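Every protein chain except one is present and positioned as in the full complex.
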Amino acid sequence: MADIQAPRKSNTSILNSIAFRGVAYQVLLAAGVAFIGYYLYVNVNANLERQGIATGFDFLSEDAGFDIGESVIPFDSSQSYGRVLVAGILNTLHVAIVGVFLATIVGVLMGIARVSRNWLVSKLASGYVEVCRNVPVVLHVIFWASVIRNLPSPRQAITPFDGIFITNRGIIYPIPEAHGIYPWLGVALVVGIIGAFVLGRRAQKRREETGQFIPTFWPGLGLILGLPTVVWLAAGAPLVWDVPALRGFNYQGGASLTPEFVALLIGITVYTGAFIAEIVRAGIQSVQHGQVEAARSLGLRPGLVMRLVILPQALRVIVPPTTSQYLSLTKNSSLGVLIGYPDLVNVGNTTLNQTGQAVEAIAIMMLVYLLISLTISVFMNTYNRLVAIQER
Amino acid sequence: MVDSAAPLPGQKPAAEPAATKTTTPPPVEKIGVLRWLKENLFSSPFNTVLTIITLFLLADWIPSFFQWGVIDAVWYTTDHNVCRAADGACWAVVAEKHRPMLFGVYPYEEHWRLVVALIVYMITIILTLTPRFWNLKILVPLWIVGGGTVALMLWGGLFGLTYVDSSQWGGLPLTMVLFTGTVVIGFPISILFALGRRSHLPAIKAICVTLIESMRGVPLITILFVAVNVFPLFLPEGMEIDKLFRVIVGMAIFFACYQAEVIRGGLQAIPRGQYEAAEALGLGYWQHTVKIIMPQALRICLPGIVNHIIAALKNTSFVLIIGLFDILTATTAVMQDPLWRRFFVEAYLFVAVVYFIFCYALSKYSQKVEGWLSEGRRF
Partner (left out) sequence: MSETVLANTAAVEPVIQLTDVNKWYGDFQALRDINLNVDRGERVVVCGPSGSGKSTMIRCINRLEEHQRGTIVVDGIELTDNLKNIEAIRSEVGMVFQSFNLFPHLRVIDNLTLAPMWVRKMPKKDAEQLAMQYLERVQIPEQAYKYPGQLSGGQQQRVAIARALCMQPKIMLFDEPTSALDPEMIKEVLDVMVELAESGMTMIVVTHEMGFAKTVADKMVFMDDAEIVEVATPEVFFENPENDRTKLFLSQILTH
């Protein structure tokens, strides 16, 4: 105040320093977050105490007391909440893995169909994509669940092939009866796959050294399929089909897919397949036509152009968004709760209702999904780093 | 010095008398319908086989679908037995049940209010999407009037309208409320999250990254469970927040985390020079962000933004799990009616068509806006 002659001080005030402001904002924000966290914690504790709800994860070792329709691991209602949650996680992974596999097939076929030069095929594929991605996945799942619920009862089952029965109790199909040699068929298959892999590597090395081409596709396929066949024949070709048969109101024998599993699987596959088709189309179209022309003008056959030039470039564009579709499919498998498929969210929800421990139950669900997402993201980032195209 | 050739078309007639030119018509088989057929359906043996198989399947499916959906269909009846007797589709289920499907458990005599609300809502949205009205002086009053009318119609309690609690809202209007609430609340949050994630301040960045990545890593259902089951526990004793509002906020934050990633992509695509130019002009952080950076970023990532808005519309259907009566929940509830239950295909097809119309229209609209932007049209 006294010294009006002095240079204007306000400009050098600490409050205008960018560094100070930065620190101040962050301290304020951190304090705010910490305060809100503490406030919520206090409230939650008070509310839980008042309602007489237990806290902590002790309930995991208590008896669940409810049964689930299907499980990858053996489970019955006398086992613990912990085990039923593990069964739920495995069911989630089960439907998600099969779904990812099928959605990829659907998506790749439809994506290729969309860029087909065949007008009819490409229009039909775009029809599928537009219709299926503009309708909510919830509706897809509910719709298919209703369709299956309204299928004929086991007595009037639809039989597309002998021994396969499509009913409102699920899809029942025959499987070969267990036999001592079958585990060895699996071993033979693995050996065959390794053999085919080695064959491919050696053929590549040979080609690089001498320029000679050794066909690998048919010999490789022969190894993979032939080795188990040979083992099977050597064991005297044992094969007895366990064909399901109607006994009373349901089938006995064979194996079955539950209606809930089938409905959830079809719903999320059809929905995600449409998104993957769109990604595949964009990926193929992202490879410039000049690349094809350059490859053709070097004398490469169309098959080689696809394998050496188009696919490696298209895959770089296709893989990252497809992975997030896989993640989204996995998260959408939580719609099992709607139609009674015992996935993680479904059993978690039952646990929540029985124990009242909402915070813990929901935290478990979220953490498991986060873990799945993080695992896939880590793989993804590694892949992207490996294949990134170098630019200046 | 040589240079690239200038195109000549303007001078051509002067240089060359037209009479000497031999204009040969293209060969006959190369024009018209035949050429189209050859190029698009029979260009190779493989394509020919594909076309024939597809045509064969279509010849099988289309007539039987037409027979079921149109010729044998029952279009209107109040008697479910008529439908049961028919071979075709029972569109009458939509006619019979459209009230509970479209309006849920909202009091029956008051349904006219929902019709008014829907009409006002659609007008507001259509006007908002018209570039001619992209001006805050028009949009702000429009939304105050539009939003006010919709709220008045839904809640009532004024001007002699009976009060209807939000727990009784249902059907298509509830879907609209969920959707609009999600986007209107979520969009500003998404911008803050996107800026926060690109912030130079480590604490802010860390909080935003953690929040965005964890929200994107979990299913929407778990967020809804938190909103319904856990959130009430956060509040001090005696305090309650409307369930519908909690759900909308949950969906808005979920939406914002996805949208923030799209906007971050847009921000990254802006050349450094734009930031430097803005700073050179002496604009502060908020000024240059709001006036220079954000408008460009939003333009760049417009397709992604619309994709997530469409996703938000589809995601409203998740409320089926927590028992809010949006159009899909209402339809599912109606389909519990044992008399009409077997005609679920028709009912769900109707709901699918409703969703499809809105989602498809939105995506077509975004393509149109992209076209305007690439033409360099200014708004």
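For reference, chains read A and B in written order, and residue numbers begin at 1 within each chain.
Operating definition for what follows: a contact is a pair of C-beta atoms (placed from the backbone, for glycine too) under 8 Å apart; a residue touches a chain by one contact, two chains touch by 3 or more.
Since the model is a prediction, treat every value here as computed from it, not as a measurement.
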item: Identified contact with the non-displayed chain, of A:G127, A:P152, A:G186 or A:P312; value: A:P312
item: Interface residues of chain A (partner: the chain not displayed); value: 207-213, 288, 290-291, 293-301, 304, 308-309, 312-313, 316, 387, 389-392
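In this text, only the chains that are shown with their structure count from here on.
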item: Centre-of-Cα separation between chain B and chain A, whole angstrom; value: 25
item: For the chain B and chain A complex, residues of the former touching the latter; value: 39-41, 43, 47, 50-51, 54-55, 200-204, 207, 214, 216-222, 225-226, 229-230, 232-237, 310, 314-318, 320-321, 328, 332, 335, 342, 344-345, 348, 351-352, 355-356, 359-360, 363
item: Sites on chain A touched by chain B in the complex; value: 22, 25-27, 29-30, 33, 40, 43-44, 46-48, 50, 116-121, 124, 130-131, 133-139, 142-143, 146-147, 150, 331-332, 334-335, 337-338, 345, 349, 352, 358-359, 362, 365-366, 369-370, 372-374
